[in-house]
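Before any comments, here is the structure.
Missing here: one protein chain of the complex. Every other protein chain is in place.
What follows is chain A.
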Amino acid sequence: MATYDLTPRIGPNLDRHLVFPLLEFLQERQLYPDEQILKAKIELLNKTNMVDYAMDIHKSLYRTDDVPQDMVDRRVEVVARLKALEDAAAPLVTFLQNPNAVQELRADKQYNLQMLNDRYQIGPDQIEALYQYAKFQFECGNYSGAADYLYQYRALCTNSERSLSALWGKLAAEILMQNWDIALEELNRLKEIIDSKSFSSPLNQVQSRIWLMHWSLFIFFNHDNGRTQIIDLFNQDKYLNAIQTSAPHLLRYLATAFIVNKRRRPQFKEFIKVIQQDQCSYKDPITEFLACVYVNYEFDGAQKKMKECEEVILNDPFLGKRVEEGNFSTVPLKDEFLENARLFIFETYCRIHQRIDMGVLFEKLNLNYEEGERWIVNLIRNSKLDAKIDSETGTVIMEPNQPNVYEQLIDHTKALQGRTYKLVGQLLEPAQAQPAR
């Protein structure tokens, strides 16, 4: 099932540190040999400052207690650099750790800078040092420290580019600390900046959007409200364009979100078109499922895909999140997905049929007869389905829903009145305004 694993495609769009959770997940699912994953981890860590961790992994990978010399060297170097940065940032850090002093800060950034410069001899150099220090902390894996420093740095920094980087850093740190609420705030802040800022080239802007979307996956699939918000974000024109051009694999997440989210029907239809169009650039069972149900009307295919989807969801680090309930561990998204997918198939099926054999239907829906009948009865009872069961022949009979001609006429004309009324109001408005003057 490693064929549908997206880690190699997602990885390049993430921060080094953010890839760790993905690798952890893969290790757990055992899609790849352990060794390979451990090697990948070391590879990742080599560029970071988490040397101790790298050493541990190295030991477990090669089952030795020896550590290669370059790692040891690097450790020494890292520690030295940490010291140096700490010293450089010390004045500001001590200032910030003093609650009394911090209270002197005001909302006015210029004033703050002036004040720091005059009274504490903290100039731009120190502020810059704070940024470097925070970055270094992040590299070392001390995310909470990094997040704090970056927050304060942003309050003092005047360079917008730097401020943006700090924001990215903060977002990463919050994600890694799993503070989803704060992370979501940061995400929105970042999104606003990306959308409003004028980039030197549109390409950069698109790239930023792509990063943002990849990073947001962590938040959306962990935050309670994430599934609605992912649609809000991804389905915006600009973001959808970015997905289509540069990262079509993100369609999987958007598709899943659409399937588990019932209230998004109007956008859903549009989304189907996107899926249809992008079949050539990207497909996996989830998008193929949608294509089967809504583009080709191949119900047998859809049923097959549904089974594959289950696997895909379980193996996806974002979708396959486990929830431990007592001794059970379930994947809530999987159940929800299957339920909704089934409903999708059934709905479409009903739309084009007058009489359906229940046996065949339940087979298509991966249900047994009893269960299926109960399910349908429930649907009918909740008046979600305008049908009757003919239990003698074992069929469901749809009520023909020919729209009433009169209703149609009323529908067509209802809006006209309102529109005309508004129009007249608009016409009269300036006319009234004129005599008043």
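Brief remarks follow.
What we mean here is this: a residue touches a chain if its C-beta (ideal position, glycine included) is under 8 Å from a C-beta of that chain, and two chains touch if they have at least 3 such contacts; residues count from 1.
Going forward, contacts and distances are computed from a predicted model.
Its UniProt record calls the unshown chain "Eukaryotic translation initiation factor 3 subunit C", which is the correct pick from "Eukaryotic translation initiation factor 3 subunit C", "Alkylglycerone-phosphate synthase", "TECT1 protein" or "Pre-rRNA-processing protein RIX1 N-terminal domain-containing protein". When the whole complex is considered, the residue among A:N98, A:Q354 or A:S391 that touches the unshown chain is A:Q354.
Screening A:N296, A:T330 or A:N378 for touch with the missing chain picks out A:N296. The residue from A:A255, A:V274 or A:A341 that touches the chain not shown here is A:V274. Interface note: of A:K197, A:K238, A:K307 or A:R374, the residue touching the hidden chain in the full complex is A:K238. What chain A contributes to its contact with the hidden chain is residues 201-203, 205-206, 237-238, 240-242, 244-246, 266-267, 269-270, 273-274, 276-277, 280-281, 296-298, 300, 348, 351-357, 360-361, 393, 395, 398, 400, 402, 405, 408-409, 412-413, 415-416, 419-420, 422-423, 426-427, 430.
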